[in-house]
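Handing you a structure now.
With one protein chain withheld, the remaining protein chains of the complex are depicted in position.
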Amino acid sequence: MSAAPPPAAGLAPADVDLRTRFAGKTLATPLLAASGCFAYGQQFAAFTDLRRLGGLVTKGISPAPRFGNPLPRICETAAGMLNSIGLENVGVDAFLADKLPFLRDLGISVWVNFFGTDFESYVECAERLSVGEGIDVLEMNISCPNIKKGGIEFGTVPEVAHRLTKACVEATLLPIVVKLSPNAGDIVGMAQAVAEAGAAGVSLINTITGMAIDVRKRRPRLATTYGGLSGPAIKPIALRMVHQVAKALPELPICGIGGIMSGEDALEFLMAGARTVQVGTALFAEPGAIARITDELRSLMAELGIPAIDAAVGVLEAIPPEPAYAG
Amino acid sequence: MSAAPPPAAGLAPADVDLRTRFAGKTLATPLLAASGCFAYGQQFAAFTDLRRLGGLVTKGISPAPRFGNPLPRICETAAGMLNSIGLENVGVDAFLADKLPFLRDLGISVWVNFFGTDFESYVECAERLSVGEGIDVLEMNISCPNIKKGGIEFGTVPEVAHRLTKACVEATLLPIVVKLSPNAGDIVGMAQAVAEAGAAGVSLINTITGMAIDVRKRRPRLATTYGGLSGPAIKPIALRMVHQVAKALPELPICGIGGIMSGEDALEFLMAGARTVQVGTALFAEPGAIARITDELRSLMAELGIPAIDAAVGVLEAIPPEPAYAG
Amino acid sequence: MSAAHFAATVESRRDLGGGYFILSLHTDAPAPIEDTVPGQFVMVRGDWGRDLLNPRAFSVLEVDGAQRLAILAKIFGRGTARLAAAEPGEPMTVTGPLGRGFAAPRAGCTQLLVAGGVGLPPLLFQARRAAENGRPKAVEMLYGGRGRDDLVLVDQLDAWGTPYALATDDGSVGREGRVTLLLEERIATAKAAGEAIEILACGPTPMLAAVRTIGLAAGVATYLCLEENMACGFGVCLGCAVPVHGPRPYRYCCTDGPVFDAEEVRWP
Partner (left out) sequence: MSAAHFAATVESRRDLGGGYFILSLHTDAPAPIEDTVPGQFVMVRGDWGRDLLNPRAFSVLEVDGAQRLAILAKIFGRGTARLAAAEPGEPMTVTGPLGRGFAAPRAGCTQLLVAGGVGLPPLLFQARRAAENGRPKAVEMLYGGRGRDDLVLVDQLDAWGTPYALATDDGSVGREGRVTLLLEERIATAKAAGEAIEILACGPTPMLAAVRTIGLAAGVATYLCLEENMACGFGVCLGCAVPVHGPRPYRYCCTDGPVFDAEEVRWP
């Protein structure tokens, strides 16, 4: 034969439909930029076409501006990095006035990540963000590994997360997607608690608390001693949590996050049960990573004969059992 | 000047004292081979001088032999690997008869990792191993991510771990070191629970539950879907847990484990508060890794002017605070 | 175990097209390379940092004295892609030779070497040894691949005088169809002639499964050289379990194999 035949299952990449529905809206692709890795978007305009994103999640917003932690705030680890930025942000007012208009005009899905320093300020933040036009989702960050007050219990005790989610859901008409902490012992219990409180979905996972030491200086590499681990190192843990939650709560929309660097990584998360995914750390080395990953995902789905996102989400089969052992 | 002066703090490597005390015994070096990564030791004799080890931890032993999980059982991930071996082992009787004599004769510290499939069989296992001559430590594995029955609660609920530890401590005269699961939400609570139950120390950490997906086959890469993540990817998480436990329970001896590949990695764990460390995954690519890491640790300690292990354990200082911000 | 863990350097890399390449490694370390039996393998790893942790398993293709060995590999994932870009002088670490290889041909019994794709190296090594021992016709190679690009090093069989037959899925070389077609016909001929044969096979798992079924049905002794994911290669990680019949449900590809009796393997 003169030309290699197309793979049996083959589709033209252009025929793959990347649209996905999440929290009542349709996104052009399942790929969003992750919170804290995209700031408020403007910086990326120099490097990439922002309209190629399915959506973006802003840096976490709190009612008042925050200035963040002392330095050093970041360090690299094997296939990952630690950060203790400290949830620095411009605050609700400056966000609505100065940052949101730019994002709204992009025509992609806009998710605003938010948090408070205590119960009341979470609710206040959700309430005050609700007036913002062009916000599709409020992503509630209950992990907050880097702030001292409140953070821990919100993110690790299901009853506390339930109460907090309920109060925020009642404070806004926007869908609330809760971003869960992998530091929780029982991720399914957490997902269930926030789902029952009215969350429109969950984002999985935030960074995992970690540490690195500079043995020459006899000091931690971060001023806060501990920081959040992100990058490919955590991908297996993130995938496992997505899969556990998808199995236990098949109706709950999941946004998968953790170490995504390629179209294949993104497809792993979709197959584990996520309907959207976020890309974080990969954006630092490659500001145009999401456009590349989108192209890779499209080609890979075409190659594998998967015509649409729905046909990928949660399609995992078990490995066929071995023939019985008769001794 | 014609010759470079030695670094100010310099020591001759030969003058560094690598001995460390753990659970009432002295080890020649703080470096042990980790459970499941060294089998019962014999295979390594072809590649390395086993007497260069501070000690070794056997594959986990259960009262009866176990055959392990279906395949595939392992796969690689970024800077790590997943395994679901299924705690395959020869069982107590065969271990004592066929494996222990070889280990005893090496003259290094012998730790026997053990587990049961329920409360009673844990106690039974501790009891039956106690007759073995030449065992220094029983390392109790309460993580068991790969066995179905019992595993989870033992490793994640402090009260359950307390009861189990207490029963095993009472069943043997050997020191019991409890190997904790990083999947527990509250690692300090777990350490405290087993310390109060009489554990002579804790080993931190076992593998973290993770997952990988083969998108072409639409299947998990492991037959058991989930497996345990090990290797450099988990080092920041392991270091953090060691540091947390060392801070909270300064008297409790800690054996640090997770992604150690170099002398510098080992020293990070010592500085975080561990008195011994274990090397696991590194042994697969380099059966002589521990001898190399020992040499590197010795040289590095010499270079940094650290004369002995005690002078390294838990010596971390905080990063000096920034000058106050006056606005 | 007569294996060693040693440093080596890439002596040369020869690209064969279709993603196949031969990597020749040289070592100055004392290593029991010379005693390698066809079917034995080595674990190879380059200076890959902390990303690709574990070495990769490759059957030994050929040894030359105590200091040189070659492998034949095909680009599959990250590790083989790195090896395919290795330049002369690049440092590698090698553990081996590991595992149990094939038995040498017995007098009066022809070994049919059934090779599929990248399963060629141990069988080509077996053919080379037979030729070196002056008995090139004690073995016969049945070699199949998807197309022309998948059949490499056939010229060596010509040079040694090893009998062989080829098959390709696309009919570009040799018989059109699976290599198992050649095997079935060859078994039939042997049966008809009362000729003593045994089967040695290496290749993709579906091919090995088919060879096993054919061999067992025909009552011909059949040995399969298997591949399982390996982390260590020397019996420690227990990752490379092979489901078997017998006193225990699993044996290990790296230490009990990679060559297994087809009867023993617990496959559907």
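Letters A, B and C mark the chains as written, and numbering starts fresh at 1 in each.
Just so we're on the same page, a contact is a pair of C-beta atoms (placed from the backbone, for glycine too) under 8 Å apart; a residue touches a chain by one contact, two chains touch by 3 or more.
The model shown is predicted, which means the values in this text are computed figures rather than measured ones.
What chains on display are touched by the one that is not shown?
The omitted chain makes contact with A, B, C across the full complex.
Which of these, A:Leu11, A:Leu27, A:Cys75 or A:Val123, touches the one chain of the complex that we don't see?
In the full complex, the listed residue that touches the missing chain is A:Cys75.
Give the residue, chosen from A:Pro30, A:Gly132, A:Gly231 or A:Gly258, that touches the chain omitted from the document.
In the full complex, the listed residue that touches the missing chain is A:Gly231.
Tell me which residue among B:Val16, B:Ala79, B:Ala126 or B:Ala171 touches the hidden chain in the full complex.
B:Ala79
On subunit B, where is the contact patch with the chain that was removed from view?
The list for subunit B reads 1, 78-79, 322-323, 325-327.
For subunit C, which residues lie in contact with the unshown chain of the complex?
Counting over the whole complex, subunit C touches the hidden chain at residues 48-52, 78.
Give me the subunit A residues in contact with the hidden chain, please.
36-39, 43-44, 46-48, 59, 67-68, 70-76, 78-81, 83, 85, 88, 231-232, 261, 281, 283-288
Just so it is clear, only the chains that are shown with their structure count from here on.
Using the mean of all protein Cα atoms as the middle point, what chain has its own Cα mean nearest that point?
Smallest centre-to-centre distance to the global C-alpha mean: chain B.
Between B-C and A-C, which chain pair is linked by the larger number of C-beta contacts?
Greater number of contacting C-beta pairs: B-C.
Taking each chain's centre as its mean C-alpha position, how far apart are subunit A and subunit B in Å?
Chain centres of subunit A and subunit B, defined by C-alpha means, are spaced 32 Å apart.
Centroid from C-alpha atoms only, then distance subunit B to subunit C, rounded to Å. What do you get?
The computed centroid separation for subunit B versus subunit C comes out at 37 Å.
Check each residue of subunit B and list the ones that touch at least two other chains.
Residues 70-72, 78-80, 231-232 of subunit B each touch two or more of the other chains.
Among the residues of subunit C, which ones contact at least 2 other chains?
As it turns out, subunit C has residues touching two or more other chains at 50-51, 243, 249.
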